[in-house]
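Input: one structure, supplied below.
Complex shown without one protein chain; remaining protein chains in place.
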Amino acid sequence: MSLSPVEDIALSEFSPGTVAEPAAPGSGFVGRSPGQLAWARLRRDRVAMVSGGVLVFFFLVALAAPLIQWAYGTDPQQQFQDSLDLYGMPLGYAGGVTGSHWFGLEPSLGRDIFIRMVYGLRTSLFIALAAGVITTVIGVLAGVLAGYAGGWLDAVIGWVTDFALAMPFLIVALALVPTVSLRFYGPREAVPSSFRVAVLITVFALFGWTSAARLVRGQVVSLREREFIEAARASGVSTAHMLFRQVLPNIWAPILVSFSLAVPSYVTGEAVLSFLGVGIVDPTPDFGAMIFRSIHYLQTDPTYVFFPGVTIFILVLAFNLFGDAVRDALDPRSNR
Amino acid sequence: MSTDPPNAVPLLAVQGLAKHFPVREGFGSRILRAVDGVDFEVRAGETLGLVGESGCGKTTTGRMLVRLLEPTAGRIRFDGRDITHLRGRALRPLRRELQIIFQDPYSSLNPRHTVGKIIAIPLQANGIRPPGGIRNRVRELLEIVGLNPEHYNRYPHEFSGGQRQRVGIARALAVQPRLVVADEPVSALDVSIQAQVVNLLRGLQRDLGLGFVFIAHDLAVVRHLSHRVAVMYLGKIVETGARADIYQRPQHPYTRALLSAVPDIERSREDRGRIRLEGDVASPLEAVSGCPFRSRCWKARDRCAVEEPALVAREGREQLVACHFPEPAPAVSTEEVRGEPVAG
Amino acid sequence: MRPRVAVAAGSAIVLFAALGACGKNTGQGTATDNNRTTTGVIATDPKDSMGPAAPVPGATKGGTFYVLRQPKINHLDPQRVYSFAGLSAAPLYSRFLTTWKDDGKGHLTLVGDLATTPGKDVKGDCTTWQFTIKDGVKFEDGSPITSKEIAYGIARSFDPDLTGGPTYLQEWLANTPEYDTAWDFKANKTSLPPGLTTPDAKTLVFTFQKPHCDLPFAASLPFTAPMPPAKDTGVNYDNQPFSSGPYKITKIVPGVQMVLERNTNWDPATDPVRHQYPDSFVWSYGADATAEANRIISDSGPDASAISWDGVPSTLTAAVAGNASLKDRTLLEPTPSANRLTINMQRVTDLSIRQALNYAIDRDDLIKALGGATVASPLTTLMPPATLGYQQYDAYPAGPNGNPEKAKQLLNGRTPELVLGVADDDQDTQIGTQVKNNLEKAGFKITVKTIPQDSKLDETKKKNNPWDLYIDTWGADWPSGASILPPLFDGRTIKDEGNSDTSFMNDSAINAEFDRILAMPPAQQGPEWAKLDKRIMTQDAPAVPLYVDVAFYLHGSKAGGLFIGSVFGYPEFVNAFVKP
Partner (left out) sequence: MLRFLIRRVLSATLVLFAISVLTFLMFFALPRDPVTSMCPKNCNPARLERVRAELGLSDPLYQQYAGYMKGIVLGRDLNSAEGGHCAAPCLGYSYINSEPVSRTIARVLPVTLSIVIPAAVLWLALGVGLGMVSALRRGSVLDRLAIGFSLTGASLQIYFVGAVLLLVFTYTLHLVPVPHYTSITQNPADWASGLVLAWVTLAFLFSAIYARLSRAQMLETLSEDFIRTARSKGLPKFRVYGQHALRAAITPIVTIAGMDIGGALGGTVVTETTFGIQGLGRTTWDAVREGDLPTLMATVLIAAVFIVVANIVVDIVYAFIDPRVRLG
């Protein structure tokens, strides 16, 4: 699947210069960085390209939601209750799938599933990505500090990690959201969904960083024993240089993988929170909330379950596959 | 073969150096005495060979010398200054004078940096601005260690093990140190490459007047570089002296055993007189009583179990040995010190 | 290869979900009979109060009847029973002063249970009520039930530790809402609260300082169940009630199950309503409504003689109501629980806006949003059809989908900006969306404000709460306008918090009407309440009546004798039996 570094080394052993990019004569030798090599490997990996393409597609859909709405001609808030039967279930075949409602209608409120999914992806992906980035940054900082500094700092960060892990997530979320929204919004003001999004991201940030921190700490502890770290120390480099130039570039692979796993878990986690009334509430379209709600209609409106269900499956699968591919590309040894 | 006589003033002086690691086993906790009271001196331009089996504490000693490990006890003086417990900023000037070459050429180079950057980092970190610019200095260094200076932008994975070790050497040389601790710099390399690197180091020793603490697990590699040799066993120096003395008249049984294991292509296997050590190495975790080597020593007597032999001169020579029953006469057949490297 | 295998495996699983998505929904289904009304009388003939109850056609003795319910019943102690589940289960193991004879079709008769008649208004002014206890009524250990044990039961309901139960009798006897400070049960265990006397073992007399014509109704609540003082274990009585009914509790595994077995000391000849067909009843807890419904649909093993107490969830109604083979295993009745869009009259002072809201409401689509006809049934009156003397009317006729044009006309170009408070759970926020979209079509500007679910009730009950609109439910304790209109609209009761008059309506003319009707004999009040209902809606429009809850239950093929009670709208077990 990918050219292993062993082959690279072997090649350079015999004829130095042949692995380098065919440089123009006289321009000097330019080596290819591990990053460039990884990118090259990634480009040759069909799975990576397909899953990456799927992810790009989802992001584009989310970004282009208003454009899609314009072309599709239906508003995410528009109700088509005339197309529901007296139990609030969509009329017609397969949950109300028609030429104008591609994925059918929601039971009860009778809104168009397709356009709500498009907008819902926008909300959910934004929350998941933002939470993913924030937790990864916090986790990496905490992990690098704990792993590299050791001693009391490690102990304190370890303690905080334990604390965050054992903290009652639900209670904090349930207590935080109304309290905070009361502080910012009057009793007659609707809480805008942007605020709820921010609160959700905060809640995830409070709890989600621990796994990244643990992972990074472990990596750093083992890196700390590597001789190039000692070499840098013997060279008298500063701590900042040590952390950001020596350590960090070597743990990108696990960080990227944990990020690629964290993002889909926030999409689904957000679904649970929405269900508990802490997350995004109606009428804001939200993919996670939609999935959780649809599950209850498994027996009566399978179409409603099918489209969001398949979409989240593909989304998470694409994240997983892409994450694996990135890891393989960055760290080919693990797949050797 | 080195020519300059050793300088009279010691550049590096080590006294009673010790490193103890706490080790937890099951539900108990014990102390691992990796290095347990080591004394030696290195003069400017001089090379000390530090020899011993793996686990004897020689690498730990090397790490303490360049202050990558904090000594538990003892004192290290560099150029007359006590550096035993220097920290942080105070350590900076030392970094310019004392450098280290690592054993593993694969793990000692940051895979995410170009070799140019790897060599430049010590310069930048120490605020050294070479006259021709850092880039030129790096090219110069690459040339000194026998690499193509145009490989400046290459990454470590694009080099072979021997080439990488040259990069490691260039990095150590970048700040123009006075003393380099070379921690088994060739043991991870193929034999053919070993010789090239040893030759490179010899050249540097000669051309730059560098002092080395050359750590190795056998006496063969050390022979061609060292002015003096110290043999370590279980965290202690058991014998130390001038190269010729050690190789021609080893007094400690352990030194003899080590020497007998040096391959010698000129003699047949039969008359090599190889000494095979039997018995188990005493655990560095157990409290020492008597001579640490006694469990493997064929000359061990009752006295060895009771009294620990001191490292003292015997027979009025400048050769110190820690043995109650030192070898009286040259018994090993490697009579002469050969001028040529072991191989190639 | 790698992705193909993965995707294939994954798709196979996901495709499972798509199974059955092929039939066409043409909109056929069972509609709820929305016209069930309740007629009720208070028995005047003592014969009505005598047992045994008329046999249930087709009923046989034996078998075990199962009741599936998710949470356990929160109180079993009759003095603390107030939840619908408790009210449904309590008649199996306890008897009360009076009780309702209910044919399940809306015909109610209030009869004496432990008493020979549903009470005697001694002076004719509703201040003194006398009950005579029947002969032959016994506890599970065979000891006779006398007026002393009934009086003790009522007395212990004054204990503030015994939370949860209704408080009518306590407040009426003590003549103050602070009944537990007026008479301290713990300090006076051997005496009786003021106004409650037992002249002899067969006689129980209530003497009130104010007229309370509803006493016979109130006495049908479980807090009139008898209890021998020796059996009183305080708060722990919840776990071992002492039976006076046809069944006794033999086993309680908290949160898992409750087993009731025949009480041999119960004499059917004394009981006008209860039967003792099954050998035992088992309440089994834990499964949620969806699981219960699916078990009952499967109809296998013990589930064949079971009912799912939590009803058919709205997400499953299409599957149940659309399945003809289940039709004879369903119970579908509108209940007396009435839902209204309350208008906060402190804030929305303009009558024309309140009327416009009434014209604008689209009940049909709202009911679709709730889950359809098996969940809710439209309502245009304040009182539910299950009220005695009910008269159907629509003060603001606008058709099932509302009349936004008429509403706009009333608004006359104004755009009232109103805030609708809803609980922050999934269901309520969806209803908020529905109502917002609905009203905005008629020219309103609606802000939906979520209130934490747990506090929504408390917050909207506060005077000066900041919202204009909110949805309220009222389930009366007995089917009389007296227990609906005065609590909801008597402005003289308005206090700082804990209001039932959440419209905060205070109309002195209406208040006077309340007093007038309340002083009438209960049997004659019905038509007067119906008239007043219409008058309130026309004159004040303090709310938009929305819908009544619909009871939709599913039971196993061997479960018989079940019906939806006309008083509370929940399954009743007095006639239940297991088919062989």
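A, B and C are the chain letters, set down in written order, and residue numbers restart from 1 in every chain.
Quick note on the criterion: a residue touches a chain if its C-beta (ideal position, glycine included) is under 8 Å from a C-beta of that chain, and two chains touch if they have at least 3 such contacts.
Given the structure is predicted, the values throughout are model-derived calculations rather than measurements.
Colleague: For the chain left off this view, which of C:E149, C:D238 or C:E513 is in contact with it?
Modeller: Residue touching the absent chain, from the options given: C:D238.
Colleague: Give the residue, chosen from C:D454, C:D507 or C:E528, that touches the chain omitted from the document.
Modeller: In the complete complex, the chain left out is touched by residue C:D454.
Colleague: If the hidden chain were put back, which of C:G136, C:P160, C:P199 or C:P521 would touch it?
Modeller: C:P160
Colleague: Which of these, C:A43, C:I297, C:M383 or C:L469, touches the one chain of the complex that we don't see?
Modeller: Residue touching the chain left out of view: C:I297.
Colleague: Can you say which of C:Y66, C:Y82 or C:F208 touches the chain missing from this structure?
Modeller: C:Y82
Colleague: Considering the whole complex rather than only what is displayed, give the residues of chain A touching the chain that is not shown.
Modeller: Answer for chain A: residues 155, 158-159, 162-163, 165-168, 170-172, 174-176, 178-179, 211, 214, 218, 264, 268, 271-272, 276, 291-292, 295, 298-299, 309, 312-313, 316-317, 320-321, 333-336 touch the chain left out.
Colleague: Mind pulling the chain C residues that touch the left-out chain?
Modeller: Contact residues on chain C toward the absent chain are 1-2, 5-10, 13, 16-17, 70, 72, 74-75, 80, 82, 160-167, 171, 177-178, 180, 186, 234-236, 238-239, 254-256, 285-288, 290-291, 294-295, 297-298, 300, 452-455, 458, 495-498, 500.
Criterion: only the chains that are shown with their structure count from here on.
Colleague: Taking touching chains as linked, do they make an open path (line), a single closed cycle (ring), a hub with spokes (star), an all-linked set (complete), or other?
Modeller: line
Colleague: Looking at every pair of chains, which two share the most C-beta contact pairs?
Modeller: By contact count, the leading interface is A-C.
Colleague: Once you find the CA centre of chain B and the CA centre of chain C, what distance in Å lies between them?
Modeller: Computed from C-alpha means, the inter-chain centre distance equals 90 Å.
Colleague: Please report how many Å separate the Cα centroid of chain A from that of chain B, as a whole number.
Modeller: Chain centres of chain A and chain B, defined by C-alpha means, are spaced 50 Å apart.
Colleague: Which parts of chain B, given as residue numbers and ranges, touch two or more other chains?
Modeller: Residues: none.
Colleague: When you check chain C against every other chain, which residues touch at least two of them?
Modeller: As it turns out, chain C has no residue touching two or more other chains.
Colleague: Over in the complex, which chain C residues touch chain A? Could you list them?
Modeller: My answer: residues 2-3, 6-7, 10, 14, 17-29, 31, 290, 294, 313-319, 321-322, 365, 367-374, 419, 423-426, 429-430, 432-434, 436-437, 447-450, 452-453, 466-467.
Colleague: Which part of chain A faces chain B closely enough to touch in the complex?
Modeller: Residue list for chain A touching chain B: 5, 8-9, 12-13, 16, 19-20, 28-35, 226-228, 230-238, 241, 245-246, 249-250.
Colleague: Name, in rising order, each residue of chain A that touches chain C in their complex.
Modeller: 46-47, 50-51, 77, 79, 81, 84-96, 107-110, 178, 186-191, 274-275, 277, 281-283, 289, 293, 296-303, 305-306, 309-310, 313, 317, 321
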